[in-house]
Every structure is written in structure tokens, then in C-alpha cells.
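With one protein chain held back, the other chains of the complex are shown just where they sit.
Now for chain A:
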Amino acid sequence: MPFKRYVEIGRVALVNYGKEYGRLVVIVDVIDQNRALVDAPDMVRGQINFKRLSLTDIKIDIPRVPKKKTLIQAMEVADVKNKWENSSWGRKLIVQKRRAALNDFDRFKVMVAKIKRGRAIRQKLGRLKRENAV
């Protein structure tokens, strides 16, 4: 029941609205009740409303408002990129992006692959049923 992900300095969050939609950012300071100062290696540091953020499980160790170099170093040490890409949330986002970028030809190939897979599964299942019915 209690909260597990807190807004704190070093908390990695995902922007879920606005110009920076889909970007992973680090909370580097809290401005007031509604806003945080947020930074990322390839972004200019700026303020953002908490409502535009979705907190993740990842937290890194940084002082309040670190220099860009320190921030990047801390992110490397904590291995944020790999942790994110291996998490189930991160993996889902990657799959979504991949699916959205599919070509018409790619979508056809996916359809063919799904049919083949389904057929193989049903064949195996049929075989198992026959073996166990006897």
C-alpha cells in the first residue's frame, strides 16, 4: 500500500506529456510543490511539472543540481541506460517504437510469421492431445 517511488534528487523519470515526450530525465532539484528541475545528458536543464513525469524505479546518486559532466558520470556509474532497457517497462516502450516504425512490407512479414507460429503451436498441441488421449 505505501509508495515505493519517491520524488527525490536523483530519481529517474519518464516525461509523459509535452515537447519532451518519451524522454528519460533525472530530477536534479525540486522547485516547489508542483515543479521540479530536470536534466538529461542531451537536454538543456529546465523545469517541468510533476504531472508531466512518470517516476521510474531507477535512482542515481548525485548532489543537488550537479554539473552536466557530473550528471553524465553518475548516470554511467549507475548504468541507467541498460537498467532501463532491460526493465519490463523499458522493453515495452522499445517494442512499441519498433512496431510503430514498421513498413507495410514489414507488417506483412510479421503477419506471415504469426500465422506460421500459430500453426506450429496448434500442430504440436494436436499431436500431444492425440498421444495423451490413447
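Everything below uses one rule, namely that a contact is a pair of C-beta atoms (placed from the backbone, for glycine too) under 8 Å apart; a residue touches a chain by one contact, two chains touch by 3 or more; residues count from 1.
Operating definition for what follows: contacts and distances are computed from a predicted model.
Student: For the chain that is missing from this picture, which UniProt protein name fits: "Sorting nexin-5-like isoform X1", "Kv channel-interacting protein 4", "60S ribosomal protein L6" or "CCT-beta"?
Tutor: "60S ribosomal protein L6"
Student: Just name the one of A:42, A:61 or A:104 that touches the chain not displayed here.
Tutor: A:104
Student: Suppose we count only contacts with the excluded chain; which residues of chain A make the list?
Tutor: Residues in contact with the chain left out: 100-105, 108-109, 112.
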